[in-house]
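Of the protein chains in this complex, all but one are displayed in their positions.
To keep things simple, chains are lettered A, B and C as they appear, and every chain counts its residues starting from 1.
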């Protein structure tokens, strides 16, 4: 597959390492009362859709950026690629 | 034997003669011949035996779709089973043997199966061989396996080498027939970067096999002229002998170039074949079409072939399939074989045409509305029986019969991403569907444009749409005039008359009768038909048989052909050598080797090396007189604990963590705290996965307020770095922290033992005080050594001894190791390897990969209290789950044999002293074991249920796999220096 | 109608007119006691054992395509019970025992061939891990043997033991492991179930569940509504898609595992071999094709197809231990949709919804589990209590921290 890296342009997906659903960015608050349940669902449950899927790829033999790729799991068509850092910030993550 | 079937013309070089042997007999051919054409030229029609019934078979086609003429090419280690004679370029001294026979090709004992074929119908083996049960492995299966299989491997190592490469282009054109050449001209002249690939060693496709003209030149000459123009364009790369094997995602294509299959042996260092990964923006598939046979009784005799193949042999290879030929066709294209061969003086017995309105000809007899109902000639066709339109019967004398059931567009590549072809009634064939892989257009016969003019025109259109899609403008390509006749097909799948042994899949011996049986027994989906009868599962993957099979199933099931549909087209387009898919990653180059800075020195010492991931590490350093590894390892351990030893520890992962929030970042990834670690101090860190299980451990040395050097285990270095980048970029994007790996930037050696300080004081420059007071346990700092070379020093100990780790830039690692050995001579310094390191860390009770095995928690490892509850860190919440904190949870313990002479092997399980020995009563297992020369007996680490309060308990260590059962005692994991006095000396 | 050698001879002599369809092609009835969703190996086996072992009636299997069209028709046909953990080994040993009697049980030659499986060892740590696993097998009543490199070389003389980058230092063998003709398993179970009255309904896709005050009472399908006392889902890679129709999120990702077959060759591979320092395992089918595979591609997909890098990685692994295979040709590559679970082990459990039962999470090890999965799922459906060997396969194990993680790779499906 080809991932169109936002900085480096199209690169063979074999340069990347796949982690999983981009929901891994939304790590729960460790201090909420429902932390145990939140962390269980965060760590173990997945939508695993047959269709558009936001997922995390690491540019292992490239620039060591994490990317959030939006890909159709039926056709493998990729419709969007962003730096994970930007997505994380957009989802309110900071320090 | 002279080449009695040679006729005039053809694209072969008769000025040169090539000698070759087939089944031990010497023949001759010419450059430009294939093995198949050369055999036919010499009157050899019998070339193989079918898979199941071992019926005699001749060549059916002239290309890579060949099901029958499979040979074992070459000999010795280079033997290639199942090689299609139609794709082997003849070279001098070529050696080939027929295969899949018991006895000779003429007298194959296994042909007995053909006599019993009524008992051996499709799927018979599912209904028998069940009694008596044990007989399957002992009797039935061995017989079946011995009889099955086709060609055989030499089982010697493949002596050839293979390359892999990567190509980029704007437009990839697959197939260099009329459509492909026209497309390449259009794209090439526009300046786009173009790759034109064709599986044949001569570009031109059908143009080299037909006799019609293009403009005022012959088709073949036009092709040659076009190839010459393309070769002159720097932006066009011509790749003949190159099969595009598959269409993968996003315009990536796999292609195999046969660099040296047309010579006896490649030159030294030259690859036999190259696997190219081609990144294309657009692709135009011009893969042509494959002609279909017709089903009729005994339509598989040697000499019966596709009409188009008969024309190829006549026009391209100047070979008449036989002195006297007949044709059986349901379309106009079939007639061309008769016309071409007649023009070359070959006797045409007759053209049998199923259509009542078939075109007549005054050069040879055309029997309209007629069908071939049977043939004669076991080892080679002699006669064909014909049912005429009026019902009467005729017998034609012929040594070759050309069949033309129409053409199947080659939709293979268009369906590699699960798209399905669609049925076209006028062509009576499947054509590419709309749901094509990204960036792909289809042109020429592959798209159903069968005429030459039609193919060339659609080639230009295909290239234009590809250029348009990448924003390039195409100059108009003026095409010369070419034939444009329709083939006027009327679908005709099989002759209904006859006992029903009409062959569809000639290699797997699937007949029309088998399709009927499959329908009768409920295997009606086209996928069930394929799997139950093995139709289309042979080495040609049904290229000439699938269509007939599914058409007949549609008829039986009362469905339309599109309703039955096709099975799935899968890469590779044609079978591909496993060697080329492995490329250069063979033998010692399977994975790269990572060498430590002291590797060369260690080799000079005669060290024994061991693989640790991709690293090679010294395992022990045998000295003269030592014959068993235990002698070397015990010596290394004792010498280190008694005086001083040195070990290369560069392979441990080292990561530079800098920035204002470096400490805060370490607090997130380690379960224990780092915020308050003083500069110049080091701390052990345990890293959890988010599920609360231990992931890795190591040390973090605070070199400055905003600079830590973090170590990881050798095995997890890559994974830990990736995890840290995930935490940095995805979880805490605003933290001011920067990471970079420095594993290979610093050569690092452990210097351990009571004399380690004295030794290092001879190396560390005097202005740095490394006494215990100035440089206590867990200290770290920047120093210089040997007169000013920058270095780093850490007071960390894996062996449990007084120890330092000293690091210099990698270029000086070799020199530092030699200096340490020189300066340490007075202390009898010894190098110690990973084995001795393992013994010492077990004696000390330090966990490694065997203990941090991905299922153990901080609590299991006896470090439960380290998981800080005062701060957030990866894994701390889920580490609190009830299942991980039961009161009988596994705990790390030391294990000692009650009888000191007994071993306590790793991998053994632990049982209570009394009671049953089974999984339900399993109390734990042994993770690491060794002989401790210090204690004089074997010791081990392991996990035991509720191990924390079972110290002193006697238990049974059992290893039924290695027949070991011994009594052991649970002890503290810290066998040596439990209080850690040596560390703080 | 019973299949046997005599029957084959009789039919051959009478023009094969006596053969009847292996399974009927009935129209769906409006109500069943049990509806199994998924006509693959596990679904068909469940229906078979429900009828045969648990005497249940009014059972239907609903298959959206053609039976045996999913993973049971796309795997590398290996059976074994060389598992490590107590949550798994009893179950897989139970499955191997069912394999041993299967052909006589459902009167269909699935060519169960116990020719042995061999896991190669390349490091001391790997040896320790395989000794622990071999001992766990013994302690659960299975068989295992630790072989030396010399013993291995005798059985596989063309194994690379001279210049291997990762030398072979021994191997763990399970002689009762082996291969089975995968299509025949689906057809055998289908025929066995059909002959006991089970309705096997193909081209019938489940599009939704109908619930009455919470309880599932039937399924909406492409061939109309079908009522059910109990509904059992066994759809492997499509599990998340199906269960999302009752708003369930599963601890699972769907991945592609590619598999490969070579052109037919005279017999060379006596049994199954797995490479320990790369991704490669291989056996040889009775027809003579080398059937091999390796790692999953590693990204979520339902496309039942993979990409080139894994093909190269698998062939590199193959050449590392069998350098003679370079001359053989890869004939065909395909892919299934693996339901990769969060700890690499399956789930056979009730859901929190009354009347709805789930069987899935088989990763790439589902084929060897087919008989026991069917038996245990039938047990759960018929008796509402888990079979003893499958009691650990619960949904709540992740919440409770009772994961069954053979490889110790944690909550990342593509690492199992």
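Here, a contact is a pair of C-beta atoms (placed from the backbone, for glycine too) under 8 Å apart; a residue touches a chain by one contact, two chains touch by 3 or more.
Methods note: contacts and distances are computed from a predicted model.
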| item | value |
| --- | --- |
| From "Sarcosine oxidase subunit gamma", "RnfABCDGE type electron transport complex subunit B", "NADH-quinone oxidoreductase subunit L" or "Xylose isomerase-like TIM barrel domain-containing protein", the hidden chain's UniProt protein name | "Sarcosine oxidase subunit gamma" |
| In the full complex, displayed partners of the excluded chain | A, B |
| Sole contact to the chain not displayed, among B:271, B:334, B:800 or B:845 | B:271 |
| Option from B:324, B:344, B:559 or B:594 whose C-beta touches the chain left out | B:594 |
| Residue among B:585, B:710, B:759 or B:895 that touches the chain left out of view | B:585 |
| From B:64, B:382, B:784 or B:885, residue that would touch the chain that is not displayed | B:784 |
| Contact partner of the left-out chain, one of B:450, B:812 or B:975 | B:812 |
| Residues in chain B touching the chain absent from view | 161, 163-168, 193, 269-271, 274, 277, 279, 584-585, 589, 591-596, 599-600, 614-615, 650, 656, 658-660, 706-707, 734, 736, 738, 740-747, 784-790, 808-816, 819 |
| Where the unshown chain meets chain A, residue by residue | 7-8, 12, 14-15, 60-65, 83, 85 |
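Everything that follows uses one rule, which is that only the chains that are shown with their structure count from here on.
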| item | value |
| --- | --- |
| Pair exhibiting more inter-chain C-beta contacts, B-C or A-B | B-C |
| Computed distance of Cα centres, chain C from chain A, in Å | 30 |
| Averaged-CA centre spacing for the pair chain B and chain A, given as whole angstrom | 28 |
| Sequence positions of chain B contacting 2 or more other chains | 248-249, 252, 277, 417, 690-691, 878, 881 |
| Two or more partner chains touched - positions in chain A | 1, 12-13, 17, 19, 40, 43, 75-76 |
| Footprint of chain C on chain A - complex, ascending | 1, 12-14, 17-21, 37, 40-41, 43-50, 53, 55, 71, 73-76 |
| Of chain A, residues touching chain B in the complex | 1-2, 10, 12-13, 17, 19, 24-25, 27, 30-31, 35-36, 39-40, 42-43, 56, 58, 60, 64-66, 75-78, 83-85, 87-89, 93-95 |
| Touch list for chain B against partner chain A, complex | 248-252, 277, 279, 417, 438, 661, 664, 690-691, 722, 725-726, 729-735, 872, 876-878, 880-881 |
